[in-house]
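Please read through the structure below; I'll follow up with questions.
Removed from the display is one protein chain of the complex; every other protein chain stays in position.
Order of writing sets the chain letters: A, B and C. Residues in each chain are counted from 1.
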Amino acid sequence: MVSGTIKKIIIGESMIRVTVWNEYEHERTIPAIQKVYPEGIHGALKKILQKESDMAVTCTTLDEPEQGLSEELLQNTDVLIWWSHARQDDLTDETVERVVRHVHSGMGFIALHSAHYSRVFRRLMGTPCTLGWKHGDSEKLYCVAPSHPIAEGVPGCIELPEEELYAEPFSIPKPDEVVFIGWFAGGAVFRSGCTFTRGYGKIFYFQPGHEECRVYDIPGISRILINAVRWATPHTRLERPEDNVEW
Amino acid sequence: MVSGTIKKIIIGESMIRVTVWNEYEHERTIPAIQKVYPEGIHGALKKILQKESDMAVTCTTLDEPEQGLSEELLQNTDVLIWWSHARQDDLTDETVERVVRHVHSGMGFIALHSAHYSRVFRRLMGTPCTLGWKHGDSEKLYCVAPSHPIAEGVPGCIELPEEELYAEPFSIPKPDEVVFIGWFAGGAVFRSGCTFTRGYGKIFYFQPGHEECRVYDIPGISRILINAVRWATPHTRLERPEDNVEW
Amino acid sequence: MVSGTIKKIIIGESMIRVTVWNEYEHERTIPAIQKVYPEGIHGALKKILQKESDMAVTCTTLDEPEQGLSEELLQNTDVLIWWSHARQDDLTDETVERVVRHVHSGMGFIALHSAHYSRVFRRLMGTPCTLGWKHGDSEKLYCVAPSHPIAEGVPGCIELPEEELYAEPFSIPKPDEVVFIGWFAGGAVFRSGCTFTRGYGKIFYFQPGHEECRVYDIPGISRILINAVRWATPHTRLERPEDNVEW
Partner (left out) sequence: MVSGTIKKIIIGESMIRVTVWNEYEHERTIPAIQKVYPEGIHGALKKILQKESDMAVTCTTLDEPEQGLSEELLQNTDVLIWWSHARQDDLTDETVERVVRHVHSGMGFIALHSAHYSRVFRRLMGTPCTLGWKHGDSEKLYCVAPSHPIAEGVPGCIELPEEELYAEPFSIPKPDEVVFIGWFAGGAVFRSGCTFTRGYGKIFYFQPGHEECRVYDIPGISRILINAVRWATPHTRLERPEDNVEW
């Protein structure tokens, strides 16, 4: 009655279909960054995730047709990982609303680093999502919710010898859970790993991942990504977001 | 450093400037509802709030210039109360973004009843904000957070002999606080009084207030509105929402 | 450094070791209740859980040695399910502290129905955990967090033709997550399914389960119990709770 005629798809025991979406700009256009990520940030993420026997990983980028985010691809995505920075504003309203519709229907969404300011993340948060930043710092990433599924097997402190400083105030709604807090040598703290729920979709924002230094391969960081994908995988996916329903 | 050059206005001990915005459609066009609210829902709310010695109340409606929500009015509003239903979609993008910008800067926002589906509330929540509904029911409104400022002087249970049934699932993000839960004779429950924070702005969603029956005058309900206005009043108002700031 | 010398045990892919602890008083001493639960409430719960291929279930009761909760048993328990009512006060301080120590170390804890007033649950909550109650009512149990792992495969509304009325105010701390809200024909609402974290231990309080009527066999209810056991299973178990640690 309450959920009307919206079809619910129960997710089975099959593979988790992970889609890594990357803006893919810096790695193509800035030689120094090309050296850091010759395969693109999406390629680096894929390499990490596809080692997991329960994950099937697809990569897609902004300059592909439909901005790399077709209806068909999203329908076949359990968890969407998102990296963007220089071209946040190139995303069309249509693409934003298509992604948001799938999150509301249950698709998991993992926003990495500068994706705090992506149109999709801001649309889902309803806040400015602004913060302080400074290049060329180092970080200690502390776990403050050790029993959370995303913290499974993750050390209490992960050292990132190189990382961009991100600083509070981070203008987000109160997270469902703050799993990690970052300490920066430059004097800042940041809520670096935060979970949210929007509709049926689970969202994880994760701060590490500046394009100038390669942090995703650090074992603790890889482990967080892998855990976050499993955590964000929906057990139920709606055919479309919920409607108002007459009882 | 962190808040850059954004001017912060410290709110003094002066009057709370409350603006009641009402779509004002049903009360003008449906005779039965005109009888219930001859002065408009905004008029009824104003009558309640202006008795408070610390509140200065202004009313405004959708058909006024700039949809009743000019930049000047919003700059001079501490707390905006919002009632809308039939004409939610008439609100322009420009108006929505203007209101949202002021919430992010600190303006309090109280969404009443069917305003769960207003464009402003949905924009601030980032979720569908859908629910179940049925005309012609009755409600018992229970307080589940008795020490919350919005519950001050409010009975543990308020009886509403007539009220529209609203039903879970209510597709909102996890509230900062659920202060009231509604019980409906027709068999539904609903998170009827919920607080949120978005940027510097405090938000209260409050379910009672169907246009066909007059509930705001019930003493416990009036008291909740008065408390909510005081609670949502900002102690600090930004000149504009926070930006990303280079450290 | 931070976690000192406390040994962390990583939980493998083996069976979940579930211990069902029951006071086991009403079913032995009151004939009418013996008819409802001839095998004891613990026996009924065991029957449900042991059908799951990943669960190994042990039953234990208050009158057994060490009140049924020896150090050895608790060390070998991943999730402890608790039902108590008439003899809450018979639990010794020593037993309470032993159970609490294991929860802080990571053991999951599921408190059923009248166990809201058990010494262990109150000790973990830090609040009175009081509520309103009335025999002989019926309930509709609504899911308000459909993407939560405990809601997997659970209908939006479960009808309980017979259940004791439990009423707000329920004097608990703000739950991490309210997953279910109960509607009672007698006019009450109740936060019926709530999660908490205490130390490394995950806790689920679940209201249905009055001894006079058999509700655990209702498929939606069984499913919630099964899901709750999986959700509460720790990924990491400490040898003992965390200490203060000099850096």
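The definition used in the following text is that contacts are C-beta pairs under 8 Å (C-beta built on N, C-alpha and C of every residue); 3 or more make two chains touch, one makes a residue touch a chain.
Computed from a predicted structure; not experimentally measured.
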item	value
Touch with the omitted chain, as defined above, among C:128, C:161 or C:219	C:128
Of B:40, B:106 or B:126, the residue in touch with the unshown chain	B:106
Contact residue for the chain not shown (choose from C:41, C:107, C:144 or C:188)	C:188
Absent chain, residues of chain A that touch it	140, 142-146, 156, 168-170, 174, 177-178, 181-184, 187-189, 191
Positions on chain C contacted by the hidden chain, ascending	1-3, 104, 117, 123-128, 130-134, 165, 167-169, 171, 173-174, 176, 186, 188, 196-199, 241-247
Sites on chain B contacted by the missing partner chain, in the whole complex	1-3, 10, 106, 142, 145-147, 149, 151-153, 156-157, 176-177, 197, 199-202, 234-236
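Keep in mind that, in the parts below, only the chains that are shown with their structure count from here on.
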item	value
Centroid-based (C-alpha) most distant chain relative to chain C	B
Two chains sharing the most contacts, counting C-beta pairs only	A-B
Centre-of-Cα separation between chain C and chain B, whole angstrom	38
Cα-centroid distance, chain A relative to chain C, in whole angstrom	34
Shared-contact residues (touching 2 or more other chains) in chain B	168-169, 174, 188
